[in-house]
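Every protein chain of the complex appears in place save one, which is left out.
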Amino acid sequence: MSTEIFGIENVNVWVDGLIRVLLIVGFMTVVVMGLIYGERKILARFQQRLGPTRTGPMGLLQSVADALKLVGKEDLRPRNADPWTFELAPYLVFVPVFLGFVIVPFVLDWQIRILELGLLYFVAITGVNIVGWIMAGWGSDNRYAMIGGMRAAAQGISYELPLVLALVSVAMVVEVPLADGEVARGSLNLNEIVASQHEVPNIVWQPLVVVVFFIAGLAELNRTPFDIPVGESEVVGGPFVEYSGIRWSMFFLAEYAALLIMSLLFAAVFLGGWAWPAGIFTDEDWPRWAQALLVAGKASIFVFMVFWVRASVPRLRIDQLMGFSWKILLPLMLAQVMVNGLVLVYDWPEIILTVVGLIGIVALFAMVDRAVRQPRQRPASAAQLQSEAV
Amino acid sequence: MKGILKSMMVTASTFARKPVTREYPESHRELPERDRAFPLLLWDEDINEPFCTGCHACERACPVECMTVIMKDNPNHTAHDGPSKRRKIIDSFYIDYGRCMRCNICVEVCNFEAIAMNNTWQGHETSVYDRSDLVMDLPQLLAESKAGEIQEWVAE
Partner (left out) sequence: MVVEAPSEFETQDLLINVGPQHPSTHGVFRMVLEIDGEVVKDLVPYIGYLHRGAEKLCENNDFRQGIGYMDRTEYLAAHNAELSYVMAVEALGEIEVPERAQWIRMILCELNRISSHFMFLGAFGIDVGVFGTPFIYAWRERETIIDLFEEISGDRMMYAYFRAGGLAWEVPANFENRVREVLASAQQGVKDFDGLLTENEIFIARTKGVGFISAEDAIEMGMSGPTIRASGVPLDIRKTEPYLFYDQLDFEPITANGGDVFDRYIVRLQEISQSIDLIGQCLERLQPGPITPERMPRMLRLPEGEAYIRTEAPRGEYGVYMVSKGGNKPHRLKVRSACLSNLQALKQMSVGQYVADAIIILGSIDIVLSEVDR
C-alpha cells in the first residue's frame, strides 16, 4: 500500500509510518528538555528568584548539562535486586508514554496515525506504566521503594476512573457530520473531536469536566499535590530511589513526556485544538504553521497551570488522596455522564450542559470544603496506641 | 477549593514582582561600615611600621586562642635614632582564620588600636585549598592596610 507524505506520492505505508515516528520522537526529545528548563525558570519566577542563568545564554543549556551528567553516572545495581523486574521497569514506564504519542493530533494530518479508537488507545496505554512503577518499587529490594511503589500504584489506579469518565463524557456528545448531511453523536476519533469544535470549544459545554480532567491529570502525572510517590520527606525518591544515571533519566523523561501528551490532549479535546478559531477544511483556514502555533499556545496554558499549582499547594496524604478520588471526583463524573446521556437522548438544548457544569463546579467546591472541615478520622488503633505511649 | 485559589493568587502576585536574586560574583552587595570579617593589623604610614607592639593583650583575650604573638625590640626607636616612640614592635603574629570566631574582643582590648576587623569583601572571600593556608602571618595581615585599602570603623 502506498500513501503520500509531504506531497511525495506513492510512499510505502511502513516507510511513511517510520518517518512520522522519527520526526515525532526527535521533536519530543527537544520539547521535553525545553519543558524541564521552562519548569525551573517558571517555578523560580513564582518564588521571586531567577532560575538557571549560567549554563549557556540565560541558562538554556541547563537540560543538556543535566542530561550529560546523568549519562555519565555510574550504573548501580543493588545486589539483591530482582534482575528481571529491576531491569525492565524503566522500559515499562518509558515505552507506553512514547506509544501514547501515536494519536496526538498536532495539526490536521500531522500525526503518526489517525485511529478510530484514539481516546481508548490513549487511556489503555497510559495504564501500562503503573505496572512499571510497581516493578520498580518491588524490584529495588528497598523498603522505601516498595512503599513508594505501592502508593504510586494505588494513586494511579484510583485516578484513572475520573480521568476516563471525563474523556468519555466529552466523547459522548461530539458531533460528527456524516456524508449524507446527517449528524451522528459520539466518537473516539481525536480528529473528529477536534473538528467538531470549530465553532465552540468543549470547555464551554463541559466546565466541570475540564476541572476534573485537570485534577485527575495531575494525579496521573504524579505532580503536586499528588506527588507522594516521588516527593515525600521520608521516601525521597519513591520507587526510583535505587536507580541512577541513564535509567533514572528515563523515568524523568517519561514524566515530562507524559506531561506533554496530557497537555496536547487537553488542547485537542477541550480547547479546540487546531480547529478553533482557525476553521477546518475551508479555504479561509489559517495556514498550517499558524495552526501549529495555536496548538502550542493552548498546550502551554495547561503546562503553565501545572507549574503554577506546583508552586502553590502542599502535598496530600495518601488516605486523603484516595478519599478525594473515590468519594468526590467519581460521583461527580458519574452524574455528569448521566446528564450528558440525557441531553443526548432527549435532544435538549446544549446550554443545559453548561449550566449543569457550573453547578457541578460549585458542588465540587462545597464537597471539598465539607470534607476538610469535618473532624479528622484517626486510624482505628490510634486511641489504644496513644494510651500505651504515655 | 477557594483557599487553594487564594494561594495561587498569592503566588501569581509574586510572579509579577522583581526577582530578589543577586548574581554573585558578578555583583557584590555593598557592605555596611561595621561589617565584621576577620581581623587585620594596621600599618602606621607616618613612620612606616605596624601599630602593633606585641603586648599580648589580644592573645590573652581571645576566647578560642587563635593568635600567636612574638615581640622584639624596635630598631626604629628614638633610642636608636629612629622616629618611632614604640619601644617594642611586633616580630611575628599568626592568626588562624579557621579558629577565629570574629567576636571583636581583640579589637576591644587592644591598647594601641593596632588591630581591626576587616570590613571589605576581601575579608569574606578567604577560601583556600589547604586548611593550613588559613593561618595568616604578619605580612599577610599587614598587606591590605599597607596598600591603603582599609577604612576601619572604630566604636566610640
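So that you can tell them apart, the chains are marked A and B in the order they are listed, and the count of residues begins at 1 in each.
Note that in this section a contact is a pair of C-beta atoms (placed from the backbone, for glycine too) under 8 Å apart; a residue touches a chain by one contact, two chains touch by 3 or more.
Note that the coordinates shown come from a computational prediction; the quantities given were computed from them, not determined experimentally.
Chemist: Among A:57, A:181, A:287 or A:314, exactly one should touch the missing chain; which is it?
Modeler: Reading the full complex, the residue touching the unseen chain is A:314.
Chemist: Would you indicate which residue among A:46, A:106, A:138 or A:213 is in contact with the undisplayed chain?
Modeler: A:46
Chemist: Write down which of B:36, B:77 or B:146 is the residue touching the left-out chain.
Modeler: In the full complex, the listed residue that touches the missing chain is B:36.
Chemist: Could you please point out the subunit B residues that touch the chain left off the display?
Modeler: 1-4, 6-7, 9-11, 14, 20, 31-32, 34-36, 61-63, 101-105, 108, 117, 119, 155-156
Chemist: Touching the absent chain: which residues on subunit A qualify?
Modeler: So the residues of subunit A touching the unseen chain are 43, 46-49, 143-144, 224-225, 227-228, 231-234, 236, 310-320, 323, 368-369, 371-372, 375-386, 388-390.
Methods note: only the chains that are shown with their structure count from here on.
Chemist: Measuring from the mean C-alpha position of subunit A to the mean C-alpha position of subunit B, what distance in angstrom results?
Modeler: 57
Chemist: What part of subunit A is in contact with subunit B in the complex they form?
Modeler: Within the complex, subunit A contacts subunit B at residues 44-50, 53, 308-309, 311-313, 364-365, 368-369.
Chemist: For a test of understanding, state which residues of subunit B touch subunit A in their complex under the given definition.
Modeler: Against subunit A, subunit B makes touches at 1-2, 4, 7-8, 10-12, 14-15, 17-21, 23.
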